[in-house]
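With one protein chain withheld, the remaining protein chains of the complex are depicted in position.
What follows is chain A.
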Amino acid sequence: MAETVADSVKLIATSPCAGLLPLSIGTMTASEEPPAALTSIAAYRGQEDALSEMLKTAHGMGWPKPGRTTGKEGARALWFGQGQALLVGPAPDPGLARHAALTDQSDAWAMVRLSGAGSQAVLARLTPLDLRRGSFKRGHTARTEIAHMMGSLTRLGEEAFLILVFRSMAATLAHDLEAAMQAVAARTRL
């Protein structure tokens, strides 16, 4: 049988930030998060309580309130918009589908961790969000503008943030992070 295109082309999976990250400048590091299942969960009307119970049973985390996260490293739920959360890590329990619309978003988002002293100053150059610790604490999350792109921002620690933008925008994010990291690092050298 003649060789088809499919036989001769080898498809190789690459992560959104392959070849772009990690990036270490000054005291800051931007690195890609390990690939994880991403599922958007949109609760059906009036089903939030039942959904929260199901999430607790199945994945050990409650339904996140607006601007908050639940769960922990490796299995997290980020508030992701009105009536919506993003499950990061585990494959969703099929039972969740009784209370919510589940949509597989794996591979759709670039997930970047920015950490190290100065990280907050870097993000202050890229987002209009109030990042001060009094109003954006560990475990807080926001949908906001990041380098002119719509994204999701979560504080993981004192100087550690999780940044999500559309996968197609990964190169732009890496570029703008690099410029901001260089600018912040340069100021500390003055």
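One rule holds for everything that comes next: contacts are C-beta pairs under 8 Å (C-beta built on N, C-alpha and C of every residue); 3 or more make two chains touch, one makes a residue touch a chain; residues count from 1.
The rule we apply is simple: contacts and distances are computed from a predicted model.
Per its UniProt entry, the chain excluded from the display bears the name "Sarcosine oxidase subunit delta", taken from "ABC transporter ATP-binding protein", "Putative DNA modification/repair radical SAM protein", "Sarcosine oxidase subunit delta" or "XdhC family protein". Considering the whole complex, the residue from A:Met150, A:Ala171 or A:Ala186 that touches the absent chain is A:Met150.
Touching the chain that is not shown, out of A:Lys10, A:Arg45 or A:Arg189: A:Arg45 (per the contact rule at the top). Considering A:Gly60, A:Gly81, A:Gly95 or A:Gly157, the position touching the chain not shown turns out to be A:Gly81 (whole complex). In the complete complex, the residue from A:Leu55, A:Ala142 or A:Met169 that touches the missing chain is A:Ala142.
Across the interface with the omitted chain, chain A contributes residues 45, 66-67, 81-83, 128-130, 142-145, 150.
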